[in-house]
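Shown here: the complex without one of its protein chains, the others still in place.
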Amino acid sequence: MGIAMAWPPRDEPSETVRGKGRYVVGRSARLGIFSSLLAVAVGLVVFVSMAYLRSEPPTLDFAAGHSQGQAVDMTLQTVGAIGFGTHPSWVSYLTQAPDGKWVHTTLWDLPANTRVNVTIDQYDSGSALRNPQVGAVYGTLGNAATLNGKPFSLIDATKGNGVGHTFSIPTLGINVPLYGVNGNAKNFCNSAPCTLSEAHNTVEFSFMTPKTTGQYGWQCFVPCGGGYVYGNGGPMQTISFMDGFLKVVS
Amino acid sequence: MSEATSTRPQLMSTPEEAAYELRAAEGAIWTGSRLLVGICLFVFASLAFAYFYLRSANDAGLWRPHGMTAPTSIGASVFAITVFGALVNYYGTLRMRKGLVVDWEVSGWIGVGSLLLAAGMQIWELTRMPFFPGASGYSSTFIGWAGLNTALLLMSAYWLETLLARSIRLRRAVAEDGGPSRSTQPPARLFRANLEGCTTFLGLAALVNLVFWVLFYVVV
Amino acid sequence: MSDQQATVSRTAGGPNHGARLAVAWLVISAIVDPLFWFAAGPHMPPGDMTSSASGAQFDFNVLMMAALPVTLGVWLYFGYAIVNWRASKGGSDLIGGPKARGNMKIQTAWIASTTIVVLSAFVFGTVELIVPAGAGGGEGPQPIWTPTSKTVLPIQVIGQQWKFTYRYPTYGGFETDTLMVPNNTTIAFHVTSLDVIHDFWAYQLGVKADANPQQDNVAFTTTHALGKVTVRCDELCGIWHGAMFNYGHVVSKTTFQQWASSNETQLAAVTKLLPPFSWTYTADANGADGVYYPDNVDKYSKIQVYGAQPVSVAQAVKPTS
Partner (left out) sequence: MAISMHESVGLGRPGETPPSGADRRRSPWLGQHIGTALVGAVAGYALGHFIGNSIASGYANVQLNRQNNVATVLALTLGVVGWLLGVGALNYPILKLVGKEPAPEIEEKGWGRYFRFTLDHKVVGMQYIIGVLLFLFTGGLLAMAVRTELLSPTTHYFGPGTYISLVSEHGTVMMMMATSIITGPIAGWLIPLMIGSRRMAFPRVEAFSFWMFTAGYLVIMTALPYGGFPTGWTGYAPLQTQAVGGMDSYLVGFAVVGTGMITAGFNIIVTIINYRAPGMTWSRLPIFIWSLLAVASLLALATPTLVTGGLFGILDRTAQTAFYVNERGGSAFLWQNLFWFFGHPEVYIMALPGFGVVGEILPVFTGKPLFGYRVGAAGMIGVALLSFFVWQHHLFQSGINPDMRPLFMLTTELISIPTGFIYLTGMGTLWKSKIRFEVPMLFALALYFNFLLGGISGVFLSDVPVNVTVHGSFFVMAHFHYTIMGGLVFAFFGGLYYWLPKMTGKTLNKKLSLIHFWMMFIFFNCTFFPLFIVGLLGQPRRVFEYAQRLQGLNDFSTISAYMLASSFLVFTANFAWSIFIDPKPAPANPWGSRGLEWQSPTPVPFHNFDRIPVIYADPYHYGEVDAPDIADFDKVWATAGAGASSGGAGGGGGGFGAGTTIEGGPSDV
């Protein structure tokens, strides 16, 4: 079986080694099997990407029917443990839909270049801040905010109940700290949605949405993801808990 | 074989081919066991790197804040028992070279027992620690060491045990050919190559235990 | 490469492929290199707003001077071979045997020339790294290559999930979301993190340094042009990594003075709440630690435990220890 071979090699096959008919089933059956496997794969990919990867909490529409120059009112609440869903022990924001229902979402359609009046009912206890700088109010209209009706501009998180969460839009330079409630309060709210009869602080402020449309991320800067190193895991890195988007539309 | 499963003629090696492949198999066991030692050395070198890195980066006093040390008596026992097991087995292999297979088997079983005991004590030590795993750099690397050493000891015990079990069967199979220590039958030759590799590996286990015993208990 | 090709040509018969290739290569290199240097070079990133940016631009262009001829030379060779030596066109007369298996001269020349190129690149890179004080890269807590300038403005860059803030220790240690840098000034960026690893990339400044928790990573640069600066996080840090950017400005010294003093006053109340200035930003003693470690024996954040001693503003002016 030595191979003193001619160069270039012959064009025709020197030796035919395997014929057809090796397979158990016929050609069209094989085609069918292959096509159905392909179809299953494509179906799986489409399903995973659409039903799982692209799934996101509902977006509340505050832009529909909005007329120019009119302010948008938005009411949020923060709660120490959402109490339902896949992560019942996580802290979370909730949004009140225009029809008054509390929705577990942090995604909002907002009209561009519009004043937004925000009311946040804060039901969570507070802690000190890793970076006390986020205890200051800035970026809101007039750099102002009220806590239970009284204006405030800075919270010392080492005193009192500390800071529960912040409402911050880093790309717009907006930051509002939310004073914590007493964790030992008798009427402390343990699962969402909380009602005004339970211990809470109300923070109000206004800001202007940007002129350019697009999606602006917002988040909380208090390390409130308990059980994670630096307190910044879990709810702090999940949309609809402590992160969300302002979807600014024209 | 009565009903051929293949149309081509059955493979029949010539004696020379058989000898050639047998030597290749012996060489493979030799190379493989050395390579395995190298692989394990890289594992423990990574641990040693972690140890020295965290220790030398001790600028915040967090390597061993309260002078904490893992239970020294248990640690010394683990080390001593491991070395004992490796040495006993090595002594047994010397006896086997003289044809005393049963001597090796006895020492081998003692070796397996020692290694298992050492592994058990290593696990027991984890329940007797005076510190929390995440308390310091020392505590972290110690937990890493305990885990890796347990795996190393169990692996060594397993290897040695398989050889002992094989030896018992071989004693019968190659009895008239001089027994496992002398037989020229392929299984006996491969068995001896394998035992030689295993003994080398036990040497690694003993060495690693010595080094880390010094690091974790003596020069902390 | 011309060496080898020339050598090859002498050893083979037929048309002098080696000479053709060498000439073509020289011509192409002679056109492309100056073209790049003069036409594209001055526009190459990251621009020339600072000493480290212009240094990086210069180094990039110099490397391009070597890279372009090498790349084009190899492509030229392959293109030439594909066009000329295809079997369908008959190809060359085949060379077999030892002649085709190696050529000591070519191999030696190849190894020698690549070694020379590589070693030159190394020497050039080292000089360009050391002379401009680390070339804008993070040098860790004890920088070994420091700027010659006597006065250095320290700015602490704090990465946290997910924004950068800046502290100005020489102005009372106020902390702000905005990066302002005076022109014609040597800056020492002290980059640190409150949590996971971030990376401070001030693109137009030609500065990049990882922000590590409990670590002070120092990078130097000297500004010499006014303009806007983009800052991006360049180390994956979690969900908002992609949105962790902001903008800074290089402004005139007087504008900077005004901005800094007014901030110092306006932010005085917040500054009082901040921990005393130190090279690593130590979380407040009660700071939320996430309760991941349950033992609570050595809680994070006690300054005395973690060695990050507070420093006075006077100490802060000169960044190196």
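First chain written, first letter: the chains are A, B and C, and each begins at residue 1.
Definition applied: contacts are C-beta pairs under 8 Å (C-beta built on N, C-alpha and C of every residue); 3 or more make two chains touch, one makes a residue touch a chain.
Everything numeric here is computed off the predicted structure, so don't read it as measured data.
Visitor: List the neighbours, among the chains on screen, of the chain that has been left out.
Guide: Contacts of the omitted chain with visible chains: A, B, C.
Visitor: Among C:S52, C:T186 or C:S278, which residue is in contact with the omitted chain in the full complex?
Guide: Counting the whole complex, the residue in contact with the absent chain is C:S52.
Visitor: Among B:F79, B:W104 or B:Y138, which residue is in contact with the omitted chain in the full complex?
Guide: Selected residue, touching the omitted chain: B:Y138.
Visitor: Please output the residues of chain B touching the missing chain, sorted low to high.
Guide: Listed in rising order, the touching residues are 1-3, 5-6, 8-36, 38-40, 42-43, 45-47, 49-50, 53-54, 57, 60, 62-63, 65, 132-141, 143-144, 147-148, 155, 158-159, 161-162, 164-170, 173, 185-187, 189-194, 196-198, 201.
Visitor: State which residues belonging to chain C touch the missing partner chain.
Guide: For chain C, the residues touching the absent chain are 8, 12, 14, 17, 44-46, 52, 55-56, 59-60, 63, 67, 70-71, 74-75, 77-78, 81-82, 85-88, 90-97, 100-103, 106-107, 110-111, 114-115, 118-119, 121-122, 124-126, 128-130, 132, 134-141, 143-145, 191, 195-197, 199, 201, 203, 206-210, 212-215, 217, 230, 232-243, 245, 289-294, 298, 300-301, 306.
Visitor: Which parts of chain A face the unshown chain closely enough to count as touching?
Guide: Touch set of chain A with respect to the missing chain: 1-5, 7-10, 12-20, 22-24, 27, 30-31, 34, 38, 45, 48-49, 52-54, 56, 87-90, 214-215, 217, 225-230, 232-234, 237-239, 243, 245.
By definition in this document, only the chains that are shown with their structure count from here on.
Visitor: Which chain has its C-alpha centre closest to the mean of all protein C-alpha atoms shown?
Guide: The most central chain, going by mean C-alpha position, is C.
Visitor: With centres defined as the mean C-alpha position, give me the chain B-chain C separation in Å.
Guide: 47
Visitor: Could you tell me which residues belong to chain C and also touch two or more other chains?
Guide: Not one residue of chain C touches more than one other chain, so the list is empty.
Visitor: Using the touch definition from the top, list the residues of chain A that touch chain C in their complex.
Guide: Per the stated touch rule, the residues are 7-8, 127-133, 135-136, 153-154, 156-158, 162, 168, 170-171, 173, 217, 219, 221-233, 236-239, 243.
Visitor: Chain A touches which residues of chain C in the complex?
Guide: These residues of chain C touch chain A: 87, 94, 158, 160-163, 165, 175, 177, 194-196, 238-240, 243-246, 267, 269-270, 273-275, 281, 283-292.
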